[in-house]
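I'd like to ask you about the structure that follows.
Only one protein chain is missing; all other protein chains are in place.
Note that the chains are named A, B and C in the order they appear, and that numbering of residues resets to 1 at the start of each chain.
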């Protein structure tokens, strides 16, 4: 066999090895958040729905989806446990979905998070992830109440915190899944009666089937985008 | 003189007397509210601006404008003092402008007013006034923060309380000065930078000159409408 | 029959009539308050326990005990409904027991009552009752949490509001049932483990059997005192 051919075969084998190893490399995706994510990892939850969708596309083995949600968590709770619950897993991709409790707990328990502190802790989380070259998706909190005319008690505050998150996504060049926007658009179509729950949530906050599906679709689109 | 003519003159005199007495009857107008109204009665305030406008139209003597605003008042404070401060004056017309503190004090002191209680006390005030055949104008709270994209912390709650007031105006067939709407329309034009104060307020809540003028114009239009 | 005898008999009859009419005059007692009083009118509640105790003393017919408690009521809610729910009944005696929600709702909903407003509305209620010559008993809120070392979250605030009530009782020369003090003394003896509920309450606030009995005993002692 001439050396050119041998060399060609060698290149081919190398290329195949590289491609194979590339294909086999499973992306570890951690969903980091509060009760919405904790529930998202249960049957019917948005994480399992994403898994199903990936399986149907025959790329289920490319992604390892891991829920890291704990009920009641605010942004500083994520910061406190991120070493143990996220970084220790050495993820390739992290979705950060937090903010509902930071706003909601202000009037509910007097223990919400100041906007300035919210941004500070969120930034600290982002920096720690980017230090590890983790691909990040920031996710805006969707709703506390589904009324479409901005008469839900926390709408103003929630809009403000979403804006903080959008600004951070832009500043740090991360991905963004703007569920606040996505839910609002959906509600304008599907909630003509201006109901405060029952369209995408069961109780103004936690997702029903339609809500979990909408989150799954939105996150999946982000995950599979370039 | 034929009796027909005498009768005609008699009728004419009677009509003139009636018209005169009607013209002379000064309408007592009480502005019932919180610090915005308390300040409205001071130089530069909206009540004095209304007085000036009425004088310029040469109908200043038709109306006696009386400020009854006390800083920090919520709806139940109005109810508590309405006998002494409003009904005792035997007014013809009352503008009720309250709601900012009911919403604002929730996060500021933990002492806001539940929506349900807000409606209950507001209704009680309306009923007491209507029992006395007072002409009522309900006024929606304008702003807590002037940002136009509904990212002011209390926007959601404030919108909800405004909706309660609009519904009450409709239910009881009272006048309505929808300052929430009027301010929002104004801000969309005049606050392109999405500032939180300085356009119509000095501090997100209390009125600057432009704010006092806009309130004066809006209330005057309502007062002089049929 | 000699006139002296006739006169004696007449006096006797008159005296009997007077005594009878005196005995027959039933005192109407209204218990005016929040959920604690609403529950107090149910089987096992403190009002029914007072009724039983009066029956055992054979003076049950001397008192008509009427519950006028509504869950969630704060001092201004009492003021709003006092004409309909209390004065309309033309009571001889009123127990006013309010304050837990005024303090508790501050952190729970952001809708508690400022101390200054608490005193103002309480004073207005007292004045309306005293105008009608109603015998008043002011009752201090007992507990929000049963821990004895003043580490219950609202202890400081609750102590302050109780002090307002004690001062009002002194100022207006009304009766006082100082349940705050009575409960504290009881807990010091019976709650060595510093538990936050289970001694006199089921849930830190609402009364268990022992709590209802202690309230019944305390109010009865006040009612039957000179």
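Observations, loosely collected:
Criterion: a contact is a pair of C-beta atoms (placed from the backbone, for glycine too) under 8 Å apart; a residue touches a chain by one contact, two chains touch by 3 or more.
Everything quoted here is computed from the prediction, not taken from an experiment.
In the complete complex, the residue from B:107, B:163 or B:190 that touches the missing chain is B:107.
Contact with the omitted chain, checked across C:107, C:123, C:197 or C:213, is made by C:107. Of the listed positions A:48, A:66, A:124 or A:176, the one in contact with the omitted chain in the full complex is A:124. Within the whole complex, the absent chain has one touching residue among C:29, C:158, C:177 or C:200, and that is C:158. With the whole complex as reference, residues 106-110 of chain B touch the missing chain.
Taking the complete complex into account, residues 106-107, 110, 145, 149-160, 163 of chain C touch the chain not shown. In the full complex, chain A touches the omitted chain through residues 76-77, 79-80, 105-107, 109-114, 117, 120-121, 124.
Everything that follows uses one rule, which is that only the chains that are shown with their structure count from here on.
Distance from the chain A centre to the chain C centre is 55 Å, each centre being the mean of its Cα atoms. Separating the CA-averaged centres of chain B and chain C is a span of 41 Å. Per-chain Cα centroids separate chain A from chain B by 47 Å.
Of all residues in chain A, those that touch two or more other chains are 106-107, 110.
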